[in-house]
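Sharing a structure with you now.
Apart from one protein chain that is not included, each protein chain of the complex appears where it belongs.
Our next item is chain A:
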Amino acid sequence: MPSSSDFTRRDVLIVGAASVVATAAPNIAHGQVPASAAPIIAGAPVMSKVSLNVNGGIREVELDMRATLLDALRENLQLTGTKKGCDHGQCGACTVIVNGRRINSCLTLAVMHQGETITTIEGLGTPDNLHPMQAAFIKHDGYQCGYCTPGQICSAVAMLEEIKAGIPSHVSTDLTSAPQDTNEEYRERMSGNICRCGAYSNIVEAITEVAEGRA
């Protein structure tokens, strides 16, 4: 066991340097993940029950009030297809479809979704019966490491529905006419899903194939 006297001059320098950095440069909360995310520990946890309609089945869970929908899916329901990336709504890895709409499951509490209908990647398709978007991602190599993929796929499926529903985007040229299925539209609308491997162009190809009904 090291005692305090075991601290070398080098240790002191390292600690000193770390604290200098800490006072000079803040964790940028601007599209980057804060490094100082506090762990989930506090006073007495308040427990709660919630019933969710997940992938076609009613699931009752008892959980800490603080549990996000993401934590409930992963920790309580063992649906680990949905990923935790940044846990702050900045990366999109946690995207699921709630009552037909894509949302970041990390920025919402499970208890806020009592009785609601949730579709995760496991509910879109299975290895033997892939959803067309899953098949297209495989065909076009829309990933490398695969970590962001479930979020990309859930997001893409719901995104195509948003275009069909006539919801405009930042790049839609005319607000009063129906938005188009274009590469530019897909890229803008998928900007909430970050892929650190940079598989973006293949992701857009997969989406295009599904939109054109080729998949």
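In this text, contacts are C-beta pairs under 8 Å (C-beta built on N, C-alpha and C of every residue); 3 or more make two chains touch, one makes a residue touch a chain; residues count from 1.
Operating definition for what follows: contacts and distances are computed from a predicted model.
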* To do: From the list "Glutamate synthase (NADPH/NADH) small chain", "Carbohydrate ABC transporter permease", "Tryptophan 2-monooxygenase" or "FAD binding domain-containing protein", give the UniProt name belonging to the chain omitted from this structure.
  => "FAD binding domain-containing protein"
* **Selected from A:Asn55, A:Thr82, A:Asn104 or A:Gln134 as touching the chain missing from the view** => A:Asn104
* Which residue from A:Asn55, A:Thr82 or A:Thr95 sits in contact with the chain not drawn here? -> A:Thr95
* Hidden partner chain, touching residue among A:Ser169, A:Thr182 or A:Thr208 -> A:Ser169
* On chain A, residues whose C-beta touches the chain left out of the figure -> 22-31, 34, 36-38, 40, 42-46, 48, 65-66, 68, 87-89, 92, 95, 101-104, 107-109, 111-112, 155, 158-159, 162, 165-170, 172, 175-176, 187-193
